[in-house]
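Here the complex is missing a single protein chain, while all its other protein chains stay put.
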Amino acid sequence: MNELLEGLGGALAPLDELMRKMLFLPERASTFAAEVDHLHYFIITLTMISSTGIFLGALLLYAKYRRRAGHRLAEAVHPPAWFEVSILVVPGIFFLLWFFMGFKGFVRMTTPPADAMDVYVMAKKWMWKFSYPDGPNSINVIRVPAHRPVRLLMTSRDVIHSFYVPELRVKEDVLPSRTTQLWFNATTPGRYEILCAEYCGTGHSTMRGVLDVMEPVEFDEWMQTQRMGLASRQDMGGPLNPDDESIGTLAQQGRKAAAELECFKCHSIDGSAHIGPTWLGLYHRNERLTDGREIFVDEAYLTRSMMDPMAEIVAGYAPVMPTFQGRMTAPQTAAIIEYIKSLQDDRIAQQKNPGPVYEPAFKR
Amino acid sequence: MVAESALLHGSDGELAHGPKLAHHFETMEKQVHAARFGVWVFLGSESLLFAALFGGYSVYRTLNESAFALCSRELNLTMGTLNTLLLITSSFTVALAGYFIHHDKHRASAFMIFLSILMGFGFLIIKGFEWTADFHEGALPGKFFHLEGIPQAGGSQFFSLYFLLTGLHAAHVIIGMGLLAWAMNKVIRRRVSSRYDLPVEVSGLYWHLVDLIWIFLYPLLYLV
Amino acid sequence: MSQPSNVERDEQFLETPPLTEVKVPRRNYLNDGTTVRSWLLTLDHKRIAIMYLVLTMVGFLLGGVFALLIRIKLLTPGPWLFSANAYNRLFTMHGVVMIFLFLIPAIPGVFGNFLLPLMLGAKDVAFPKLNLFSVYLYLAGAALALWGLVHGGADTGWTFYTPYSTTTPAQVVPILLGAFILGFSSIVTGLNFIVTVHTMRAPGLTWFKLPLFVWGIYATAIIQVIATPVLGMVLLLVAVERSFGFGIFDPSRGGDPVLFEHLFWFYSHPAVYIMILPAMGVVSEVVACFSHNRPYGYKVIAYSSLGIAFIGFLGWGHHMFVSGESVFIAGAFSFLTMLVGVFSAAKTFSWVGTMYKGSVDFKTPFAYIVGFLFFFVFGGMTGVAVATLPLDVHWHDTYFIVAHFHFIMVGAAVMAYMAAVHYWFPLMFGKKYSERWGLSGAFFTFVGFVVTFFPQFLLGNEGMPRRYYQYPDHFQVLNVVSTVGSWILAMGVGVTLLTLIYALIAGEPAEKNSWGSRGFEWRADCPPITHNFDTQPVIGPHDGPYSYHLTHGTASEAKHGS
Partner (left out) sequence: MSNATTAHAKPPPAFSRYVLVWVALLVLTVVTYSVAHMHRGPFSLLVAMLIACTKATLVGLFFMHLWDEKGLNRIVLLMAAVFLGLMILLDVSDVKTRFAPALPPSVEVPIPER
């Protein structure tokens, strides 16, 4: 469908624009917005045609067989077999066609590319908080580069919210104490409104953020200034309080949080042996557990081992780590994980941070 | 329409007065057939009352398989097995009650129902012991769960489901015993005969359903 | 009483008595005992139907008032008239009252109760006491829900999504228990109807001679009996979690809010088929009667009702495409939802086909049905469109969804309900309503409906989320149009209500079978006697619910001679 329209080139562009205006659809600011809209036109025109068709059919049949004076017996009329079969098969074919066209697009819309830039989103009753892995955090305003895939890892502090930007045709619920993902590749720079689409209480309708899509060059400059600003403010450590506007990259906040929670009493960050396994190069390493199982260290394992350390103890270490369940807030966990991910020894540090491993949608 | 008056006065003819033929049914036999079919549809819908809990159980079991296994070992297996045997035997005695009423042995049938009610009480008492033991141990649902050694996520879910499933089942056991008592009263007062044994059959069916649900609960809760 | 031989029995029903002068019918179920006690403890399915009619109409008006208040507030984007909390309670109670107090019990409770025994040639439903018990269950549930409303109401939306519903300080538990009890009233009604259809059919009435309304009610009863217990337990789980802290759905304790959504929608999607299947039954009856023609493809409609009832259980996941469900299962649910759409489409073509070679008479019930056809097809196909995955990502939880389900619930179910009230009005009350006012009421209802809900489709496209107390300014124009539409809709409902009430009080008596229908229910007097038929009706070998091609006909045509 999409390729077909591109093939026709500009010829259909005015019709495309007319249909979009007629259906009150917002502008298209992401790669898959155009495709969604074209599928939308195909289905809505079919709906309009069939419903007006049936309505006019009914009026036509009424006009033709209007009850004239007197009453004559109705002929015993039996529907031909092809009619009975076709009224089941024809709609069936159309609906299944819609399904296949839709599902193909949906899989692409929900599987983020491996090189997407991560941004952590934290929804809270009636506000949004964004934090970049190695950049600043901000409240209610998120800056993303245009023409680059961006993946949002979203979690909520209380109830279910939903991150929805109409112009990008993206929406995903934000579940409490777990992470859902959403990705997009914004095309046209601009400021787009973020709406909360899942009912979340009194301030549900005022929980609006701004998605600021910037030119890639502009975005990189902005990120640099932010990082430099952070470097100078390196030592102004303050206790990491998730609610106030804290400074420093997420990794640095992770270091502060780790210090605060006395993680360094058992875990070293320079590779030297300690009570617990060292954090240097821990990320993306295969660890052997006491019960012999081999596991791959990723965010899920790091969270689990913080929440319930007794479960998967690395071979050769004593089971002494206390549980942090309930003592750590979600942002602190995310910050510490980010800090552990940033602790690669120099050989590994130069290559680009590969970011978390993306499972394709099907493999659990 | 002549047939149905014969129906009322069974061979031994000592029915005090049989069931009233409702005005909207032609024959007594159709009324009984409708009643039985109605009871069966009610049993189908009643068993689906447990569907939400079984759905929750299966989802949380796939999520924390090992936690469920650990929690299931916390439960008192002997009491659980005893309860299962008790319920199966009570189901047997209720079936015998139906058998005796077919042969117009009212006293034997009443005794069988009495045995079943007794076993129902036994089941509830054992359940009571189990629950109090769980209370002391701390194997409590939701936020009260404080059993050490079991991960919080799986543990509180298992025991929430455990108390909900066994609680709902116990409620059905109590309702079942009430129905059985009603049927026993009918048998003793000779309201029923081999021709018309609907009360015994209906309460029997309900009791068998309660036993059926426990047959599934037992392996799911105790033998994880 | 010896069985009359076949031939003799046929004549007895072929000749309808000639049109005698219309006199007040002898005693009928309405004037057979007029003490309040005879009404409150009645076992007569017709009186229970009238009680349901009154109760559900009160529910409908109450829900309508909530809707009007919501629409008035949405005139302006900013805060106005009442607070966000009040707004949240309003739309919650609009949902709860309209769905649990009106849409689910209305057509099965009123027309199922009144017509099923008449259509089956039986004296009453299988379990009359159980039927009365279902009315009192309904009253208890409604009282509990309204008590909850008066004492602060719930602000969770009718969907009660956790963890909001388990943490909000609002009065959620009484409304949950109210809905729980209403669920049992629905189960009991469903059970009663299944047993009635199976065991109370008149002699000679085989399954494929059953009127299509009976098929619709039978399919609905199956859903009521199977799906409602799951809802009852889920609402109980939320109530238990709120009061005793069981933590089944508590996310911090390993609970899964998406599991709640699964269990809730396992009931609530088949519930929309509980609302629409009886409406489809009404449409089949009305279209057949007013085109004096057999339904075009009786078996297609009958089997489609059962198809919707069973396949309808498979599609509930399409409410959760963007709520954290896995991509694979979203695809599976989208596919299964498409299958259900097929049955509705097939029925629609059969209804339109019924008018082919018939003699169509445009009266008020038929006007509602023509409106039903457009709204049902448009609403249904937007439903299938929303089941297409990438579109749902944009449309989920926006006003597009609100417009879709209002097109089905108001455009289809309420229109069919209005058609049913007008069509069976002479049979139920023995009075005639004024055709002119009936049609004008229908006209205003159509115009009001289109002006109210069509703009909401566009609002949804524009991206306005649902349940918004304040909304971004650029949505205001469409919201104003929609609010004006809601006033016209309210006027339409008002006119219809006044017409019917006037007809009840001062309408002239209707002669027997004034629409000339061959339906079995019209063989009883208008209004019928307490036990429906003087002699047990027997259905001859080639007699049927739509035998318009046979020689016998209505009183009017007896005059013209066939």
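Letters A, B and C name the chains as they come in the text, with residue numbers starting at 1 for each one.
Just so we're on the same page, contacts are C-beta pairs under 8 Å (C-beta built on N, C-alpha and C of every residue); 3 or more make two chains touch, one makes a residue touch a chain.
Everything numeric in this text was worked out from a predicted model, so none of it was measured.
**Student:** Which of the visible chains would the unseen chain be in contact with across the whole complex?
**Tutor:** Computed over the complete complex, the missing chain touches A, B, C.
**Student:** Looking beyond the chains shown, say which of A:S177, A:S205, A:Q252 or A:Q332 touches the absent one.
**Tutor:** The single option touching the absent chain is A:S177.
**Student:** Per the definition of touch given earlier, which of C:G63, C:G95, C:G190 or C:G254 contacts the omitted chain?
**Tutor:** C:G254
**Student:** Name, in rising order, the residues on subunit A that touch the hidden chain in the full complex.
**Tutor:** Subunit A touches the chain not shown through residues 153, 175, 177-181, 291, 299-300, 303-304, 307-308, 310-312, 359, 361-362, 364.
**Student:** What subunit C residues would touch the chain not displayed?
**Tutor:** Considering the whole complex, subunit C reaches the absent chain at 198-199, 201, 203, 226, 230, 251, 254-256, 258-259, 262-263, 266, 313-314, 317, 324-329, 332-333.
**Student:** Mind listing the subunit B residues that contact the chain we can't see here?
**Tutor:** 29-30, 32-33, 36-37, 40-41, 43-45, 47-48, 51, 54-55, 58-59, 62-67, 69-70, 73, 81, 84-85, 88-89, 91-92, 94-96, 98-99, 102-103, 150-151, 153-154, 194, 201, 204-205, 208, 211-212, 215-216, 218-220, 222-224
Criterion: only the chains that are shown with their structure count from here on.
**Student:** Report, in whole Å, the distance between the mean C-alpha point of subunit A and the mean C-alpha point of subunit B.
**Tutor:** 48
**Student:** Check each residue of subunit A and list the ones that touch at least two other chains.
**Tutor:** Residues of subunit A touching two or more partner chains: there are none.
**Student:** Would you pull the subunit C residues touching subunit A in the complex into a rising list?
**Tutor:** Spelled out, the residues of subunit C in touch with subunit A are 84-85, 88, 155-157, 161, 163-164, 167-168, 251-252, 257-258, 291-294, 296-297, 299-300, 322-324, 326-328, 330-331, 334-335, 338-339, 341-343, 345-346, 348-350, 352-353, 355-362, 370, 373-374, 377-378, 381-382, 384-385, 387-391, 393-394, 396-398, 458-459, 461-463, 465-472, 478, 516, 548-551, 553-554, 556-557, 560, 562.
**Student:** Taking the touch rule as given, give the residues of subunit A at its contact with subunit B in the complex, in rising order.
**Tutor:** Residue list for subunit A touching subunit B: 308, 311, 325.
**Student:** In the complex of these two chains, what residues of subunit C are touching subunit B?
**Tutor:** Listed in rising order, the residues of subunit C that touch subunit B are 1, 117, 122-124, 126-128, 130, 187, 190-192, 194-195, 198-200, 225-226, 228-230, 232-234, 237, 240-241, 244-248, 250, 253-256, 259, 262-263, 266, 531, 536.
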